[in-house]
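Supplied in C-alpha cells, the structure appears directly below.
One protein chain is absent from this view; the other protein chains keep their places.
Order as written gives the chain letters A and B; numbering starts at 1 within each chain.
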Amino acid sequence: MYNKGTIIPGLIFFVLFVTFPVWFQGLKAGDMPKPELPPGGEKQCVMPADYMRANHMQLLNEWRDNVLRDGNREILEINGKKYPKGLQMACMECHSRKEKFCDSCHTYAAVDPYCWDCHLTPNEVASKEATH
Amino acid sequence: MDKQRRKFLKIAGASVVAGIGAPVLVKLSSSPALASSDGGHAPVAAGHAPMPDAHGGGHVEEAPEGVRLGMVIDMRKIADTPALLDKAISACVNAHNVPQFPDKKNEIKWIWKAPFENVFTDKSASHTSKRVADTQFVALCNHCDDPPCVRACPTQATFKLAKNGIVAMDFHRCIGCRFCMAACPYGARSFNWQDPRPYIKKYNKEFPSRMRGVVEKCNFCGERLALGQEPACVEACKGTGAILFGDLNDAGSEVRAVLDKEFTIQRKPTLGTKPSVFYIV
Partner (left out) sequence: MIEKTLKGKPAYWIWLAFLGMFMAIGVACYIRQYNFGLGMTGMSRDVSWGLYISQFTFLVGVAAGGVMLVLPYYVHNYKEFGRITILGEFLAIGAIVMCLLFIMADLGQPMRALNVVLHPTPNSMLFYDAIVLNGYLFLNILCGWVILTAERKQVKPPKWIYFFVYLSIPFAVSIHTVTAMLYCGLPGRHFWLSAIIAPRFLASAFAAGPALIVIACLVLKRVAGFDAGRKAMDKLVTIIIYASILNMFFVGLEFFVGYYSNIPSHKHALEYLFFGLEHHGHVYNNLVPFMWAFVILAFGSIALLATPLARKKNDFYLGLGCVGLFLAFWLDKGIGFVLAGFVPTPLHEITEYIPTANELGVTIGVWATGFFVVTVLYKIAIGVEHEVE
C-alpha cells in the first residue's frame, strides 16, 4: 500500500471524527426524558399513550390538513370527552406545560418542530391577558 | 469494464431522475386540490357555464352550485353609526391575534377602514354625495369565486375551500413568495415582515398567531363558523344589520333577501374575480 503513513492515521481520525457524538458522552445516551403528565390529572387522551408517543406528529398533521385544507372542523368525542381538533385547543388543554411536556423529549431528541412559532402555549396566553 | 461502468452510471442517473420526477407526476395526476380549481363540483349543467363578465360592469353571474359564503355590508348603517366599524375591526383583531404595527410598512390588516375612492377605485369619485365622501368605508378579503391569489400560489398554501367557497390560508405551507399579494386586486393580503408576536396586544387562546415570513388575510372566521358562531365582525354589529353574512347560493338566506331587495355593488367586478362581498352604498 502506498502512503500508508498518511492513509491509516487519516482513516482513524475520520472514523473518530464522525463517531464523535457517540463516544463524546461516554457511550451513554444520557438520562431518559421524563415528560410531565397532565397537571390536571387527566388519564385519557385521544389515542392510547403508546400510539401518541410514537405517532403524535402524524396525528397532528392529519388534524391540520383536516381542519385547514378540507374544512372538517367537527369536534371529536372520545369516551364522553370533547376534543376540537387542534394543538392549542385539544392537546394543550391537558398538557398545559409545554416546557415540561413537549420540550423534555424534543430537546432530548434534538428536534425543533415549528409548532410554537404560531401556536400559543397557555403560558404565553397568560402573559398577554393581563394587559387587557 | 469501462463499458459496464458507463452503463451502470447511465442507469443510475436515469433512476435518480425518475425517482425525483415520479412523485411530482403522481401528485399532478391525483391531487384533489387541482379538481377544486374548476369549482370542485363537477356537474355544471351544460349550457349553464357562467359567462365571463361581458357587460363590463355590474354583478357577474354566479356559479349556482354548492355553498358560497358571502357578505353584504350596508354602508348606510355604518354611516349612521361609524363606531360600528371600530367594534367590528377590534373584534376581528382580538379573535385572530392580529398584530398592531405602528408603521405602514409592517401593517397587518384583515378588515380595515378606507375612503370610498380607495375601496371603489373604479367608481367615480367626482361629485359623490356628502354622506359617501364623509364615511369611512370598509375593506376586507372578497373571498372571490375565481380568486387570482389562488391561481398565483405555487404551493396551494392559499386555496378555495370547496365546501363553502372560503378562500383560506395554510400558514404551515406558505413559503412567503408574496406572489398572492401581487395577484390580489383588492390589497387584502398582508405579509409578516418580522415576528408579529411582540405587536399582538392580547392573545386569544382559541387561535394561533402567525410566524414571520408568511402571508395572512381574512378567513371569514372559518374557526368560528365551525362552532356555529357568526364571523367576529358580523357578531360585533349584531342587531344593526350593518354586516350580514350567509350563503349566496341559498335563495332563502338573509343575505339573498337583502341582495334581491337592494341595489348593491362589488369591488372591481370588471376583473372577473366574482367577489363575494357586496356593498349597499
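Note that a contact is a pair of C-beta atoms (placed from the backbone, for glycine too) under 8 Å apart; a residue touches a chain by one contact, two chains touch by 3 or more.
All figures in this text were calculated on a predicted structure; none of them were measured in a lab.
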Displayed partners of the chain not shown (whole complex): B
Residue among B:Y186, B:F207, B:F220 or B:F245 that touches the chain left out of view: B:Y186
Listed residues B:I78, B:A157 or B:L259, member touching the removed chain: B:A157
Full-complex contact with the absent chain, from B:E107, B:E206 or B:E254: B:E107
Positions on subunit B contacted by the hidden chain, ascending: 23-24, 27-28, 31, 33-34, 37, 104-109, 114, 117-119, 121, 139, 148, 150-157, 173-179, 181-187, 190-195, 212-215, 268, 271-273
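The rule is simple: only the chains that are shown with their structure count from here on.
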Chain centre separation (subunit A, subunit B; CA means) in Å: 33
Sites on subunit A touched by subunit B in the complex: 64, 68-71, 73-74, 88-89, 114, 117-120, 122, 124-125, 127-129, 131-132
Contact set on subunit B toward subunit A in their complex: 33, 97, 159, 161, 163-164, 166, 168, 170-172, 200-203, 205-211, 222-223, 226
